[in-house]
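One structure coming up, written as structure tokens, with questions to follow.
Heads up, one of the protein chains got dropped from this complex, but the rest are sitting where they should.
Every chain is named by a letter (A, B and C) in the order it is written, and numbering of its residues begins at 1.
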Amino acid sequence: MDWIVQHLWLVPALPILAGGIIALLKQRHRVLAASLAIASMFLSFLLSLGAFVHLLSLGHGDGARMVVNFNWFQFGSEWVRLGWVLDPLTAVMLLMVTFISLLVFIYSVGYMAEDENSTRFFCFLALFAGAMLGVVIANSLLLLFMCWEVVGLTSYLLIGFWYANPKAAAAAKKAFIVTRIGDLAFFLGMAWLYAQTGTLLFFDGGAGCLERSALTALVAHTTIFGLTVSTGIGLLIFCGAAGKSGQLPLHVWLPDAMEGPTPVSALIHAATMVAAGVFLIARIYPLMSADIASLPALTPTVALQVVTWVGAATALFGSLVAVAQFDIKRILAYSTVSQLGYMMMGLGVGGVSVGMFHLITHAFFKSLLFLGAGSVIHGCSGEQDIRRMGGLRKFMPITFATYACGMLALCGFPLFFSGFWSKDEILHAAFAWSVSRTPFFMGAFGALLTAFYMTRQLCYMFAGSSRRAQISPMPAHGGHAAGDICHAHSPHESPAVMTAPLVILAAFAVFLGLIGAPSWPWFQSFLGGEPALLNFGAFSGVLPLMVASSLLVFLGLGLGWLLYHRKRIEDADARDALEKIQPDAFSVLGHAFYIDKLYDATIVRFNAALAYICDWLDRWVWSGAVQAFSYLVLALAWLDNFFDSKVVNAGFDAGCHTVSRGGRLLSFLQGGRVQSYLKMIGLALIVLVMLMLWGARA
Amino acid sequence: MTAFFLIVAALTIAGTAAAMSLRNPIHCILALTLSLVGFAALYLQLGAQFVGFTQVLVYVGAVAILAVFAIMMTRSANPPEGQSHQAAFSSSWLTGGAIAAVIFAVLAWCILSKSTPMQTAIQQPDVSVNQIGDALMHKFALPLEIVGVLLTAALIGAVILAMPERRKTL
Amino acid sequence: MTPDTIDQIFVIAKHWLLSYTPAPLQPVVSAALSVAPILGVFPLLFAITTVLERKGLGRIQNRYGPNRVGPYGFSQPIADGIKSLTKEDIVPRTADQFVHFLAPLLLVMAAFLAYAVLPIGKNMVITNLNAGVLFFFAVGSMVELAVFMAGWSSRSKYSLLGAMRAVAQMISYEVPLVLASIVVIMASGSLSTVAIVNQQANYTSIWPHWFVFTPWGFVGFILFMIAATAESNRSPFDLPEGESEIIAGYYIEYSGFKFALFFLGEYLGMFATSGLAITLFLGGWSAPFSFLTWVPSYVWFFAKLLALICVFIWVRGTLPRLRMDQLMGLAWKFMLPMTLLNIVTAGVWHFMPAGFVRWLVCTALLAAPFALLSRGLTQGGKKLQLRTYRFAE
Partner (left out) sequence: MSPLNAYLLLSALLFSIGLTGVLTRRNAILVLIGIELMLNAANLNFIAFWRYGPNPAALTGVMFAIFSIGIAAAEAAVGLGIILAVYRHTKTTDLDQINTMKG
């Protein structure tokens, strides 16, 4: 086996090690900390590059999957086995994650320059990168789950990085808890899978849980509603994926997560972590697509249908809500939600390659957009409300250019921008989907909206004249790094250390799409494992759809331009153009369909009520009953005693005493004494044993 | 039913009874150590050498000393003249004793009424420490880890509990 | 008489005697025959040690030790014994009579029990227990109880303070003691003292395989001896008995023979721990060089024991007493981390290929933390200047 495969563990180990060392450093060693993090990231980037090249040299076919498994520890008579795998999926993800993390690290050097906790920041970042890479290379669902949880933890820590700001703390908590809900289902699915197959390794020379033998065993039995076991497991695991990558019911944490530093939003909540959910589904795709019939590529199993519908709904929802946001980062967050929906949809309708292609391209242009937004925020001294920006083009040309590239890529501007190719792939697959065509229309409408809100945002931010002067100075974003430093300045371009990554990312955002164009589907074939060949004939099949989607994009751009650019936005406090047209709908969208409110009103409230009811029962009903009973007996005893001592001679006194003592004993039931409670336990034990013996008798 | 067993059993019972009945807490602890050593001797007689010595090491060496320290710190040994003649037993000791007695009766009845499955040829199983270590490292690795975590948590918890709590400054 | 027979002479004698006893009595007799020498030899060693200690301390402190009774004052212990026997046995009126009487007996009993697993010579151990080291520590933990009984039962502030100090100190130093001996158990893969010694009794060319001749063994030995000094309440860890602070610690209220018993118990404990140190690290009864194996094994054991005793005396005469916080600081801030690191090092040593690199790595693993940790102990270290002694002539 090759060196790189044997030592693939170094890729996650290096950043984790760096994080561990940085954790010991003080704030005055910030330079050392940053350089450590960047150096470790660079090394693991080189390693993953090596792995990628090695895989390329290896050629195609199923031979392009190398696995290293080892025993972790034994419990009972079984060994828990972990391992890592190197296959095209892993290689591509590794390359993407390491590269973007590297750029983001470099960017954060500039962004967090004035923060007083930057060493802590880099420690968390490095830890996150390591855990994420662990998720990518894991060959065991258990290992993947562990790294997955560490990723969740670091995301929590980083969202709440400015814990002094209560909003950030709340957002961190929210993110953590919501993702836990998904992870619970994930864990259940994992346990079920283990119970069924007896292994959690993905690939184990034919014995892994993703390989034919296990899958055939899984699809053999069916559970409730006639679902196959594989479907049940897949759906449970999909819940975890949905939690991580903000699919519809569990998306609520992602927009709030924007309280964190912007590099974090770029790295974790746009490029890598939220993509982990998609990656997970892509990884267990054989399980999702397993069907009673032998396993062709695109059988729309129930699991895949669920994935598709959820993805489509999320895509539409996210782009709808993004239309009506004013916070620059929230817009991007909702667009991320919708794009993740696209990925899921792609996985559902088009298989691994389609979804992964969009994942990769999206990772680049979305992190580009976030970093650009960060640069804007940095330049505007912590301002995040796009209504208070405007006219920034003159002040920060580089940012504008790169941001425009990212924006066009996200809209899917035809031919030259990566987003176009990947999104078109998904739409095409959805069009060809055998089950239903609704997802296609949802996705198409989502594409239109995407173009629209991105144009809106761009116009708000860069076009027109600056609206900062006229507004009363709002309190800068709580505890923001740059917030308190450069207040009074006019907007300024960011330092080179921040703009350089932007330029690099912009280049990728533009040209990355070409590796997956229908004419030369290199990426898909690389994932699929057959040679890629260049034929422009492929265009003919997809041409009408391409034209259609391009038209949609142009329509969206035109609408945006019409509403927001033809008539300049002069006044910061002026109502939004769309709001003028349709205020009610706008407010509904602006509040994200009130889903947060809904959750607060239902789940949270219900929980509190339940707790209160339990408390009330305990306080009044139970103890009340006990007390009432004891008082009753006491009263009886007292009555008896009274009557007796008054009327009859003292001969009965003893009896009364016993009765009253009985009352006192009963009142010990609630005596607040440990020992009386213990006595009750003892009595219960006696009764129990008696009953059991009786049962044994009969 | 060897004489050794009878002697040790008698000693253990005596120690336990004394530990639960003596008035002075320190005397109780000393009696307790007697009964714990008796337990250890019983383990040894049953051929569980490791457990027996661990028992002495942990209970006599740690738990008893810990209890003594607790008694010293709570000044419940030789109380001052004020309530020196306070009852050692709780006011409702009768019911407690009765319940315990009934439980013993029930248990004894269960034991004597049922004939437990016995291994046919009772040979002294000599279990070497190596076997125990091997089992701990392989078959019982997970419980071992869990116990380690538990002990760590207990350590931290005990320290925090015993720390003099300072009033809230924030 | 080959050297082998001389070496095994006691074992042979025992079997010879056993062969003349009726079968039913044999187990009892054999037990008695094994225990009796212990009961005889070690108190004698105690007597000799008292004289040695007093003379040595005297020399260190610039005076003659006891030199009146017998040749060079070597019958001093007999005089002391007679004195302590004839002295009145005082028991405080408020004391808890029973416990007060029981404490010294329990102490001495525990001290003697520890010898059951010490191999004094080849085939010369009372019982070869499968978990011998564990037994040793289990018995040793009884001493704390005896000390506490002594301090508490004689209702006196000083004795109670002394007992509390002693128990706290013993408990906190028992941890490093056990952890320091764990490395040997790891290396030899056995808890039986006999097996441990047999493993060390091999030679490459003339050098023995004593565990002390490895980095972890050496460090473990040093740590073990420090912890043992603290366990046996000897200077510089003699706070529980500091004459200047609490007159004699937990046995103020004892006099006469019980007092002597306490002394006996303490010294027996010291011998026992030294014996364990010899068994674990110094190769037990094995000879230091392969060409000296003709010397009987028990001779080597007692020679090593005497050497360690002399070290104890030397340390006692040299080092000043610690403060309570320094004591605890040493235990938890220095001993505990060092012992844990030592265990890690032993593991590394086990898994690395033999050779010079292994030595280098393990030494570095131990030296670097030592430098760091010991720096934390010297709080504001003052300059010590040389003193000029005037010797008694």
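Just so we're on the same page, a contact is a pair of C-beta atoms (placed from the backbone, for glycine too) under 8 Å apart; a residue touches a chain by one contact, two chains touch by 3 or more.
Everything numeric in this text was worked out from a predicted model, so none of it was measured.
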item	value
Contacts of the hidden chain among displayed chains	A, B
Interface residues of subunit B (partner: the chain not displayed)	1, 5, 9, 12-13, 16-17, 19-21, 25, 28-29, 32, 35-36, 39, 42-43, 46-48, 50-51, 54-55, 58-59, 62-63, 66-67, 69-71, 73-74, 76, 86-91, 93, 95-97, 99-101, 103-104, 107-108, 111-112, 116-119, 122, 125, 127, 131-132, 135-136, 140, 143, 147, 150-151, 153-155, 157-159, 161-162, 164-165
Hidden partner chain, residues of subunit A it touches	623, 626-627, 670-675, 678-679, 682
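The rule is simple: only the chains that are shown with their structure count from here on.
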item	value
Graph class of chain-chain contacts, one of line, ring, star, complete, other	line
Centroid comparison with subunit B (C-alpha atoms), farthest chain	A
Inter-chain centre distance, subunit A versus subunit B - centres from mean C-alpha coordinates, in Å	50
Where subunit A and subunit C are represented by their mean Cα positions, the distance between them in whole Å	62
Where subunit B and subunit C are represented by their mean Cα positions, the distance between them in whole Å	30
Subunit A residues counted as touching two or more neighbouring chains	none
List of subunit B residues in touch with subunit C within their complex	26-27, 30, 33, 49-50, 53-54, 56-57, 60-62, 64-65, 68-69, 72, 77-78, 126, 128-130
Contact footprint of subunit A on subunit B as seen in their complex	90, 92, 95-96, 99-100, 102-103, 106-107, 110, 138-142
Residue ranges of subunit C in contact with subunit B within the complex	99, 129-131, 134-135, 137-139, 141-142, 144-145, 148-149, 152, 155, 164, 167, 171, 174, 189-191
